[in-house]
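So that we are looking at the same thing, I have put the structure below in structure tokens.
As you look at this complex, bear in mind that one protein chain is not there, while each of the others sits in place.
Right after this comes chain A.
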Amino acid sequence: MNKVKNVLLVGVGGQGIILASKILSAGLISAGYDVKMSEVHGMAQRGGSVTTQIRYGSKVYSPIIGKGQADVIVAFEQMEAARWIDYLRPEGKIIVNDYKIPSAPILIGEREYPKNILDDLKSKANVSLVKGFKLAKELGNVRTQNIIMIGALIEFIDIDGVEWNEILKENIKEKHVDLNIEALTMGKGLLD
């Protein structure tokens, strides 16, 4: 428990990353850790790239980490995975949502969405792919992608004694709770 662990959630404004971070942090606190969380705010909310960093351990100092320091990255979008990969420890893990959101230069036809991102990532890091969009659609709501991703993450980081369903209940509107519990359970089963 002594060593501080670093988790990075990356994606695009509107993907529910802040909520996902909140849920994860609440879980870590209930497991007895000291937690610090840092998010990028402001203009990033207008469709820009969004990141949150969550650090937990027995005592956490800095709220942020540097490159090459993340134990786990959860990328909610492919190109964001490529953007933040240099934050991963060489022996770390990156969980990537197999989903693409084109950015402004791509939308206006100036650039093309990069090909082979996943192959490139696999050639240099330990990658687990999650078909978040497809699975969320099967569940009946594409907005549950964030919780599916969190499910995959918490299974991987393996923390004990957390009542995740209770935490979902505290952080999500009542009418969506059941769906999100399902999403979390689904996410948990995804990584082998």
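In this section, a residue touches a chain if its C-beta (ideal position, glycine included) is under 8 Å from a C-beta of that chain, and two chains touch if they have at least 3 such contacts; residues count from 1.
The rule is short, and it goes like this: contacts and distances are computed from a predicted model.
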### Chain not present in the shown complex, as UniProt names it (candidates "CbbQ/NirQ/NorQ/GpvN family protein", "Sugar ABC transporter substrate-binding protein", "Molybdopterin dehydrogenase" or "Indolepyruvate oxidoreductase subunit IorA")
"Indolepyruvate oxidoreductase subunit IorA"
### Omitted-chain contact residue, chosen from A:72, A:85, A:153 or A:186
A:85
### Task
Have a look at A:7, A:20 or A:37 and name the one touching the chain we're not showing.
A:37
### Query
Of the listed residues A:125, A:139, A:154 or A:172, which contacts the missing chain in the full complex?
A:125
### Message
Using the document's contact rule, name the residues of chain A that touch the chain not shown here.
### Response
12-13, 25-26, 29, 34-49, 60-69, 79-80, 82-83, 85-90, 102-111, 113-114, 116-117, 120, 124-125
